[in-house]
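Please read the structure below before turning to the comments.
Take a look at subunit A:
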Amino acid sequence: MKRYFSDLFVGGKSLVDGLVVTTKALFQPIVTVQYPREEIDITPNFRGHIDLILDPEKNTFRCIACGMCERSCPSECIQVKGKKVEGKKKKTLALFKLDFTKCSLCGTCVEICPTQALEFSNEYNLAAFSKEAFHYDILKRLEERII
Partner candidate 1 sequence: MTFYQYIAEGLFFAFVLLVIAGSFITIRARILMHTVMGLAVALLGVAGIYFYLGSMFLTLMQILIYVGAVCIVLIFGIMVGSTPTEIAEKTIKGRKNIFLAVSAAAAAFFLLMISILKTEWVPAAAQVRDFSAERLGESFLYQYCLAFELISVILLIAIVGAIILARGGQENKGEPSS
Partner candidate 2 sequence: MEIISTLPPELIRMVFAAIIIISFIFLNAIMMGYLERKIAGHVQRRPGPMEVGFHGILQLVVDGVKLVAKELLIPINVDRTFFRLAPILSFTPVILPLLVIPFSEKLQARDLNLGLLFIVSMTSINVMALLVGGWGSNNKYSMFGAMRAVAQSIAYEIPILLSMLAIILMTNTFSLKEIVGAQQKIWFVLLQPIAFIIYIISGVAETNRAPFDLPEAESELTAGFHTEYSGMGFSLFFLGEYTNMFTVASVATVLFLGGWHGPTLPYGEYLGIVWFFLKVYFLLFFMIMIRWTYPRVRFDQLLNFAWKYLVPFSLANILITAVVVKL
Partner candidate 3 sequence: MIFISDNLYTYLILAVFLLIAGIYGLIQHKTFIGMLVSTELILNGAGINFMAFNRFLAPDPATGQVITLFIMGIAAAEAAIVVSFIIAVFRKYHSIDPDDLIELQG
């Protein structure tokens, strides 16, 4: 008999507690974002596809077209080519392509780069209708930033 009433009391109290929780939540601001209309700032730790770093001093890339990233890539999705330019000793970068459909975001290329020329981009709005749209020309992306 004591259990009967204590059940009723405890149960009733827990029901009221639950209603208090939801009523509080009802008047708190919403935490979700209406995604395509508004976007939130992505965390700097986000690892998107790789990108060339823009060197603020020289206003160009630091890449020396050594090809280490191309060789170290486990999925062989990076394609680097350099060319000789008149008046300079070393090769300069002529082509840097990434096949993002194969990339597994392992980050080996970023770690292995001798000149720290690579970074992860913050791009997360990645959607397209064809596979070819994910074959990025990374050098072109950098050149767009230089201007």
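Behind the choice of candidates: all candidates are chains of the complex that A comes from, given by their letters.
Note that a contact is a pair of C-beta atoms (placed from the backbone, for glycine too) under 8 Å apart; a residue touches a chain by one contact, two chains touch by 3 or more; residues count from 1.
Note that this is a predicted model, so its numbers are computed, not measured.
Undergrad: Just give the number of the candidate touching subunit A here, out of 1, 2 or 3, all from the same complex.
TA: 2
Undergrad: Could you please specify the touching residues of subunit A with respect to candidate 2 in the complex?
TA: Contacts found on subunit A: 4, 8, 15, 18-19, 21-23, 25-32, 34.
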